[in-house]
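Worksheet: one structure, shown below.
The other protein chains are all here in position, but one chain of the complex has been omitted.
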Amino acid sequence: MATCLLPGMTDLSISSLMQTEEGRRVMSCLQCGVCVGACPYGDVMDYPPRRIIAMLRAGMVEKVFLSDSLLACVACYTCMYKCPRDIRLTDTILPLAKEQVLVHQPDLPAELQRALQNTLRYGNPMGESSRKRAAWVKTCPVPVRIFAEDPRPADVLWFVECYTSYYPRGQDCSRATARLFHALGIDFAILGNEEKCAGECGRLTWEPGLYETLMDYNMAVFGKYQFRRVVTSCPHAHNAFLNRYRSLGFRWELHHVAPFLALHLDSLKRLLTRKLNYRVTYHDSCCLGRQNEFFDQPRALLDAIPGIRRVEMTHNRGNSICCGGGGGGMWLDTYYKSKGYERLSERRVKEALATGADVLAISCPYEVSRFEDALKVLGADKRMIVRDVTELLVESLGD
Amino acid sequence: MSGNILVFAEHFRGALTEATFEALATGRELAGKLGRSLEAALLGSGCRDLAQQLGVAAKVHYVEHPALGDVTPDLYAEALSQLVRICTPRAVLVPLSNLTMGVGTLLAARLRAPGVNFCTAMDIQDGEIRVKAVLYGGKLEATVVPRGEPLVAGLWPGSRNPEEGKSTTPPSLIEDFRPQLPEKPQIRLKRYIEPEAGDVDIREQPVLVAVGRGIQSEENIALAEELAAALGGAVCGSRPVIDQGWLPLSRQVGKSGATVKPKMYLAVGISGAPEHLEGMRNAPLIVAVNTDPQAPIFRVAHYGIVGDALDVLPALTEAVRKRRQETHA
Partner (left out) sequence: MNVLVILKMVPDVVEELEVAENGAALDVEAARMMLSESDDHALEEALLLKERLGGKVTVVALDAPDVDEALYTALAKGADRVVKIEGLDQPLTTSLAAAAVCEVLRTQPDLLPADLILTGAQAIDDLDGLMAPLVAHHLRLPYLGVITGVAADEAAKFATVVKEYSGGVRGEFEVPLPAVLGVQSAERPPRYVPVAKIRAVMKTGRIETAAAPVMADGGLALTEVLALNKPEEAGGAEILSGAPEEAAGKLCGVLAERGVL
């Protein structure tokens, strides 16, 4: 049963949810359909959020669990953001429904299944050796302290996460982040090979047991070292720590890298001396944006870079269109293709291209590969490049 | 103890397999180093004519019995063990394949003799046989010495050039041997199930020509098809190509597609993203063709050509066809 945001509720199921205030809110749904209209895949779901609630009310929710409709939910928070009743769709009722799908239909698409199995076994969905998680540190131009090698207390525990540790483009972002931390004189250390995926709800609400296993593990590792705050490169991990790890005792001050750097904007501005002549459009990721409303901080960072001209996409800030990586979507591309769905990353990239920008700036590790892929498929990879905000900041660093 | 080397000649549906010739090549070299002769064991029913192609062996034991009509491991191991007790070789070489799976193990068990699997090379040192075997999917290599005789060695296919085991002259001697076996095998082959007509299973192909975005358009895939045909394999693709609809989903290799391990994987116009490498990096021979010398694919490939797919593919097809003609001439 999903550990969830409702305080004090550890063993939650749909039926026990109904006994709570949140459950009453769910049942007060207006059936207005704003969720379906806002959902990027609303038109292909057999059971979009509105209908799931209707089925619940009609005592027919089993049918939802037997359909594959929930595979199309990318956990982008748009429905929850727009719901006039403030029903906690994305982080409560939908994950509970997804759990039940897994119970009723043990046959998940193979790629997603592999990602879940890999995460359990190796602490990352790619199935890479856990002993290679910190290998990128050797390629970093500035020193990165690893707690296991040097357990002295640190100000910041930098939770790097999976894509930023193992994927070549993710490692570019990690190296950039390390350089920025150094330039700002931040005292930080990483968990290195001891780090495992935070297990965030977006992709892992299919698997609350896996999530719990990872939470237990990570909390135990945190307990080994002393640090004042946690800064993470992954908005999904940020969410996990902010919302779910609290129930296991996570009390540290928490930041995602982008808002964290924005706190140091004045010091940072002085270091950004190289002029970059880019026209940049910024993509608000679901977890940083809609979920936590960190809309201004990444924009402030970009605006601090001399020479950058920022343009907005049609759908921006709270209306941003998800890259399609959440909710398991990262491992369901082949499945979506087989169903004939348009890839959300392609939809978003078309919007980015329409702004005339030459750089698509992002702040979530999923987005780099998804958008670069989409640009290639659309044949536009010469017109626009994808850069993490940290990569752009480093490019502007004086030294 | 004759001390000769005995090779199990594997054949399927009327033809000796390439693995048999690889084993003969290995066996001949080993016999030579020992100063002994090479013998072959041809088991079956009504297939004596195949013995003609085993000329690399000085002597062929033709083991005929109706119960040996199809390969069933129990009876094949029994027949071989009876033969081995008579001709007392120093080592028995068995090609490892789906067809022979279990035969070597059962033979060694029956003879209470040493067995070694996954052999890639055999040598003599200080009068002892030394075997190199791959373990853990190729990650480590073991050097093994048998402590007993005969050694039953399971040979890993693809470790030797089969041409070295072929001969145009027939063997000097073919001796018939009738083993004591039950009339009929307990395990009975009822029928063969042919592969479905229609699309190809890329995991079964010995050679794969893989195309990526560097192929540039759907029309150009025909160039890859021609090369694949010349090499006796099939075309597959990385995800962008499948996404474009230029190849069906069944041809996708990589994280979202199939994991393949053909004898040769030719990656054309594929950059080598981790998602793709996941599906093919363990192929024993990987060749990459790319215009970018820094493309990550060159790190996992064994050989590379820096060039345009559209130029290299036709050149390769031409070269392969020429080479085939020369060999058959």
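Order of writing sets the labels: A and B. Residues in every chain begin at 1.
In the analysis below, contacts are C-beta pairs under 8 Å (C-beta built on N, C-alpha and C of every residue); 3 or more make two chains touch, one makes a residue touch a chain.
As the structure is a prediction and not an experimental result, all values here were calculated from the model.
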Residue among B:L173, B:A222 or B:A315 touching the omitted chain: B:A315
In chain B, positions touching the absent partner: 12, 18, 22, 70, 72-74, 97-99, 101-102, 104-106, 108-110, 112-118, 130, 133-148, 158, 160-163, 186-196, 201, 204, 206-207, 231, 263-264, 285-288, 293, 298-299, 301-308, 311-312, 314-316, 318-320, 323-324, 327
In chain A, positions touching the absent partner: 1, 102-103, 106-108, 110, 113, 116-117, 120-122, 127-131, 207-210, 212-213
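Quick note on the criterion: only the chains that are shown with their structure count from here on.
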Intercentroid distance (Cα basis), chain B paired with chain A, Å: 46
Contacting residues of chain A [partner chain B, same complex]: 111, 126-127, 166-168, 331, 333-334, 337-338, 373, 376-377
Parts of chain B lying in touch with chain A, wherever the complex brings them together: 213, 239-240, 242-244, 249, 252, 255-257, 274, 278, 296
